[in-house]
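A single protein chain has been omitted; all remaining protein chains appear in their positions.
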Amino acid sequence: MDTDIVLAADRIVARYGSIEALHGVSLAIRRGQIVALLGANGAGKSTTLRTLSGLIAASSGSVRFLGEDITRVPAHRLPHRGLVHVPEGRRIFGDMTIRENLDLGSFTLTDDAERRRRLDHVFELFPILAKRHNGDARNLSGGEQQMLAIGRALMAAPKVLLLDEPSMGLAPQLIKEVMNIVQRLNREGVTILLVEQNSKVALKFADYGYVLKGGRIVLEGRGTDLANDDAVVSAYLGGVAA
Amino acid sequence: MSDGASTLSAAAQPPLVRRSFLLWALAALACALALPHFANAYVTEVATTALLYVVLCLGLNIVVGYAGLLDLGYAAFFAVGAYTTGILTSEFGFNFWLTIPVAMAAACLAGIIIGAPTLRLRSDYLAIVTLGFGEIVRIIARNLDITGGASGLVGIERPEILGFKLMQVQHFYYAFLVLALLAVFVCLSVERSRMGRAWFYVRYDEDAAAGIGINRVSAKLQAYMMGAVIASVAGCLYAAKMTAISPESFTFNQSLLILLGVVLGGMGRIPGVVLGAILVALLPEVLRGAGTYRPLVTAVALLAIMLFRPNGLWPDKRG
Amino acid sequence: AEIKIGIVAPMTGQLASEGQDMENAVKMAIDAANAKGGVNGDKITTTTADDACDPQQAVTAGSKLVSEGVTAIVGGYCSGAVLPTLKIYGDAGVPFVIIGANSTKLVAANQGNAFLANSTGDMQATTAVDLFKKNGYKKIAVIDEGDAYSSDLAKLTAEAFKNAGGEIAAKETTTAGEQDYSAVVTKVKSSGADAVFWTAYHAGGALLTKQLRQAGFQGGIVLGDGNNSPEYLEIAGSAGEGVFLLSPPTVDLLSGAADFKAKYKEAYGRDAGAYAALSHDVGDLIVDAIARAKSADQKAIIEALKASDFKGLAGEIKFTDKNTLQTSNFRPVIAKGGKWVADE
Amino acid sequence: MTLDLVIQQLVNGLIVGSFYALIALGYSMVFGVIKLLNFAHGDIYMSGAFVGLIVFSFVGVWVGNGWLGVVCALLVSMLAVGLLGVVIERFAYRPMRNAPRLSILITALGASMVLNGSALALTGGRHFAFNTDLGFAGLDVSAVHITYTQIVLVAASILLMAGMQAFVSRTMYGKAMRAVSIDMGASRLMGIDVDRVIALTFFMGSALAAGGGVMAGAYYGSVHFFMGFIMGLKAFTAAVIGGIGSVPGAMLGGLLLGLLEAYGSSLPFVGSEWRDVFVFGALILFLVFKPTGLLGRSVVERV
Partner (left out) sequence: MTTMALLEVRDLRLSFGGLKVLQDISFSVEKGAINSLIGPNGAGKTSLFNCLTGFYKPKGGSIRLGGRPITGLPPHRITALGLARTFQNIRLFKEMSVLENAMSGQHCRSRHGIVSAILHLPSQRREEERIRAAGMRWLDFVGIAEHAHRLAGGLSYGDQRRLELARALASTPEIILLDEPAAGLNEREKLDLVHLIRRIRDETGVTVLLIEHDMGLVMQVSEKIVVFDYGQKIADGAPEAVRADPKVIEAYLGTED
C-alpha cells in the first residue's frame, strides 16, 4: 500500500433509493495534492464526495482514509479525523450568525484558545466575514456565503478538504480569489479534492484529474495533460473546441 | 425534439380516471350499492359513518392535501353545516333541502372571516389559528340559546325526497353514498383544473408560485372555502340523520380524526383519502372487542401503519 | 334459549372509570340471576358497547346492540351521548333503562321505551334548593363544566333558587380536564357568595374544593350527584371536610349494601363507585321485569317496566307516566372525617 | 375589578402561566430541532406526573410527604420520563425523519394516543390523589395571600427555564441543536452527531414536561390519565404565542397565556364560559398582526 495515499475509494457503488448513481468508482488522492474531479451535470461528482465523507453509505466498495477503513464510519466522526467536506450549495446555517457558523465548524474542538487561533486565520483569509461576524448568515450574498462555507470547513483544521463547486455563482474576481485560497491552503499542507464544472479553472490548479461520466471514472491523468487534450475536453468536459 | 404528432397527443387532456382503475371503482361501487341488502343495521350504520368520513376527508384533503394548509379545526365547518340545518329546521321550520344552500353560504362566510386574515401565516401558525377557530365555534355552540346550549338541538326534521321520507339507516346510507360520489366527482374535476393545479403550485413552492403569477392568498382562500363548503354539506346531512346534535360532535378530536383519515390513506390523492377515511371509521369498530384497551390498540395500529407506510397506505406517486 | 342484555356505557375516554363501574355492577346482578337459574328458565348473557360519552360513537354502539338482537339495554351515563340513541332504540322498540344520564331533554325525546332510573335534573335542583335554604345560604355561586349534564343542572338550580327568593352571585363555567381553577375561585370569592354549588363531576369538584379552601373561601360547598366517588374525598383531603353532596344512592349510604360492597371489591379489586349500587339495581330490575313479562317479548317487558314496583339496594324504583322516577333518590350527605355521612 | 382582584388574578395567571411555560418550552425545543409538533408532549407531562406520584408514595415512607419527597419525585421523574422521551423519539420519530411532515405529525398523534391509552389501561381511568403536606403558609400582599409553595413553584420553573436558555445559547451543544434544526446534513459535516443531539433535545424537553407534571400533581393534588390533553393544547398555544422554536419566547408565551386566561375569566359582562373564546380570539388577532409570535424571528424569504 502506498503510504502517500491519504484518501482512496475502491469500487464504490452508491444509490439514491432504487437509482444507482455510482457504479464502482475508484480513485486515490496523494498527500499534498490538488486533485480535480470533473464531469458533466449529473455525472456523479457530488455523489462521490458524499460517499467519501459518509453522508451517504456506499452500498458496496470501500473508502480508506489515512490508512484506515472508514466505509462504515458515520459522517460526524470524520471532521475530527481531518476529512472535511464543503457541500454543494454551501449549506450554511442561515438563521445563525457568521461567528456561530464558524464556531460550529470546530464543533469537536474543546480547546478554546485553539478555536480562537483558527478563527483569526479564517478572518485573515476572508476579511468580509470578520466585518459581519455578528450578522445572520442568511443575509450574505451568494459569494459571501461561499466564503463562509469554506471558512467554516477550515475551522476543523482539515487534512483533506473536499470542495464541491466552490466557484459556482462567484464573480470572476472572486473565483480567482477562492482558487488562490485553495492553493494557499494546499501550500499550508491541506490535500484537496476539488469538484468543478468549470474544467478550465480546475485543471489549471490540479496536480491530477479524474473524469466521471454516468457514475463511472472514464479518464484520469495529470492535470495539464487532461487540460491540453482538446479531444478530452470536448468529449467529456462539455468544453467547446477553441 | 419531439415531432408534431407526439406534441399533440401529449397536449390532449387525460381522461378523468384511467380505464383499468375505472373497472375497480365500478366494482367497488356495485358492492357499495348492494351493501344494505346484505348487512344488518349495525354494519350499515358503520358504513354510513365511513361514508360521512369519506366526504369530510375529501373536503379536508383539498385544504391539506392540495393546498398544503394544516387545518386543525376542520370540524368547525362541519358544525356550521349541522347547526344551520338544525336551527333552521327545528326553530324556523325550513325545509331540509333549503338549509343546504344557506349552510354552504354560512361556511363560505366563516371560511373568509377566518381565512382571509390568517392564510398568509406559516403552516404551524395556521395550525394553531385553525385549532383556535374550531374551539371558538364549539364554545359558541355550547353557550348560545339558539344552538341549544351544551345539550344541543333535538328533534331535527328528517328530509323528504318526492314525498319519500328518509327514515332508516339504509336511507341515510344511500344519501351519504350519493354525497360521497358527488364529492369524489367534484374533487376529480377540480384537481385537474387550473385552480387545482394552482393549489399544488402554492403547496410545493409558494414563492415560485407567486413569481409566475399566482395570487397565493386567493388560491389558499379558495381551497379553504371549498373545503369548508364540503364539510358544511356533510354537516347538514349529518344533522338530519342524527336528529340530535350537540357540541360534543365537533371537538378538536373530531378534527384530528378527519386529518388522520386524510394522511393515513395517502394525502393529496383521492383513492388514498377514501381508503383512509374508511379506515378511520372502521378501525375503532373492528377493535370494539378490545374494551378499555381499544384506544391503545388503535394507537398502536395507527403507529404501525405510519411507520411502515410513511406516505400513507395508498400514496401519491408524486411522493 | 338465551336472553341477551346490552350494556352501553363509556368504557374509554374521560369517564371510563364510571363506565367500568356500571358494567361491573350490572354484570354482578346478571351473574347472580344466572346462578339462581336465570330467568324464565333462560340463561342471561350480556354484551357491552362503548359509547365513550361521544354522541357519534354512541349511535354506532347503539345500532350495534340493536343489530345483535339484544332483548333489552341498560346503561347510559352522559346525557349528550344517550340523546341521539333514543331514536334508534325507540324505532327498534327495545326496552332501555337509563342508569346515570338524567337530563330533562331525555324525557322529551323518549319514545316510550326508555326509563330513567336516576332522578332527573329538576328533582336534584329541588333537593339542592332545599339544602341551601336549610343552611341559610342566600347568595349562591353556581359552577358547571359546560357539558350538557352540568350546565343543565346549573341552569335548573339557578332558576329554582331564584324562584325561591335566593340570589345567584355568580354563574361560572370551567373547562373539563383543566387543573387550575384559581381564576374562577377568585371571582367567586369576590362575588360574596355564601356558598358554591358545583354541578359537574368529582375530578373537577375535588380540585375546586381544594382551591376554594386554599384561597380562604369560608362559605358552604355543595356538590351535585356527579361527585360521589371515593376519589373525591381522597383528593380533596381535609379541604373536603363539611362539604355537602347531593348523592345518588351509593353503597356507603345504603344500609343493605355492605354485602354488595364487599363482593364488588372482591370481584373487581376496586371500590364500588357512585353508580355501582344503582347499576346493580337496574340489572336486577331488568331481570325482574323479564320475569314478570314471562317472556323475552320486548313489548311485554316495556309494560312490565312501566308497572315496576321494585325495591333494590338503592331504594324504590317506580316510574311515573313519563317513565321517570316517582321519588327522588338524591340524598343530601355531608363529608365528616373523610366519609360521607347522612346529613341530619 | 378591584385592585385586590387584579393582583390576585395576576398571581393566578403567573402560576398557571409558569406551568404552561415549562411545558411550552419542551414543545418549542422539540419543534425547533425537528420541526415536529410533538402532540405526545402533553402525555409526557401526564406520564411525568404519574411517575412522580409513584416515586413520591415510595419515598414518602422514609422522608415524609414534605418538600424532600417532592424533590425526590421531581428528580427521578425528570430522569425517567426524559429517557421515555428518548425512547419515543428513537422508535416513533427517528424512522420517520425523511417522511413528509404531516405523516410525522400523525405519528406524533399516534405516540400521544399510545401513552394516553396505556395510562387508561393501567389506571382504569381513575383519579389519584397526590397528597403532600406543603401547607398554606405564605405571605400577604395587600389582601392577597401567596403561599410559599406558589413562590417556590414559580421560582423553580423560572430557574429550570433560565438554565435551559443558558444551555441553548451558551454551550456548543446548544449551538449544535440550532444547527441541526436548520440543516441536518450540513450538521453532520460539522462533526455533529445528529442523532445524539436530537435525543438530547427530547430528553431535555421531556424532562421539563415531567418536572411540570410532578409540580402540577403535587400542587393541585391530583393526577389523571387525561390531564395532559388540555395541557398539551395550552402549551402548543403558548409556544406559538411566544414564537415557536424560541426558548425565551416559550416562557413569555406561557406567562402571557396564563394571564390572558386569568383575566379572561373575569371579563366584565361576559361569563367565564366565554374565556376560551376570548383567549383564542386574542391569539388569532395577535398572530394576524404579529405573524411570527412574540419572539419568533421575522424572516424575509430570500428568493
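As written, the chain order gives the labels A, B, C and D, with residue 1 at the start of each chain.
Note that a residue touches a chain if its C-beta (ideal position, glycine included) is under 8 Å from a C-beta of that chain, and two chains touch if they have at least 3 such contacts.
Since the model is a prediction, treat every value here as computed from it, not as a measurement.
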| remark: The one residue from B:41, B:139, B:169 or B:214 touching the chain left out of view is B:214
| note | Contact with the hidden chain, among A:18, A:41 or A:110, goes to A:41
| Hidden-chain contact residue, picked from the options B:39, B:102, B:186 or B:287 | B:186
| Option touching the unshown chain, where B:51, B:198, B:240 or B:264 are the choices | B:198
| Touch with the omitted chain, as defined above, among A:54, A:143, A:158 or A:215 | A:143
| request: Determine and list the chain B residues touching the chain excluded from the picture. | output: 1-2, 6-7, 10-13, 185-186, 189-190, 192-198, 200-201, 204-205, 207-216, 222, 226, 318-319
| query | Hey, which chain A residues sit against the chain that's not shown? | reply | 40-42, 89, 139-144, 146, 165, 168-174, 176, 197-200, 234, 237-240
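Here, only the chains that are shown with their structure count from here on.
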| message | Return the chains shared as contacts by chain B and chain D, ordered by label. | response | C
| Measuring centre to centre with C-alpha atoms, which chain is farthest from chain B? | A
| field | Chain pair, A-D or C-D, that carries the greater number of C-beta contacts | value | C-D
| message | Between chain A and chain D, what distance separates the C-alpha centroids? Give it in angstrom. | response | 43
| query | For chain C and chain D, what's the span in angstrom between their mean Cα positions? | reply | 35
| Interface hub residues of chain C, defined as touching at least two other chains | 12, 16, 20, 146, 173
| For chain B, what residues touch not just one other chain but two or more? | 139, 142-143, 292, 294-295
| said: Which stretch or stretches of chain C touch chain D in the complex? | reply: 12, 14-17, 20, 146, 171-175, 177-180, 182-184, 186-187, 190, 202-203, 206-207, 210-211, 214-216, 229, 231, 234-235, 237, 270
| note | Per the touch rule, the chain D residues reaching chain A in their complex are 172, 175-176, 178-179, 182-183, 185-194, 297, 299, 302
| said: With touch defined as at the start, can you tell me which chain D residues reach chain B in the complex? | reply: 31, 37, 92, 95-96, 98-100, 102-103, 105-107, 109-114, 116-118, 120-121, 124-125, 233, 236-237, 240, 244, 273-274, 276-277, 280-281, 283-284, 287-288, 291-293, 301, 303
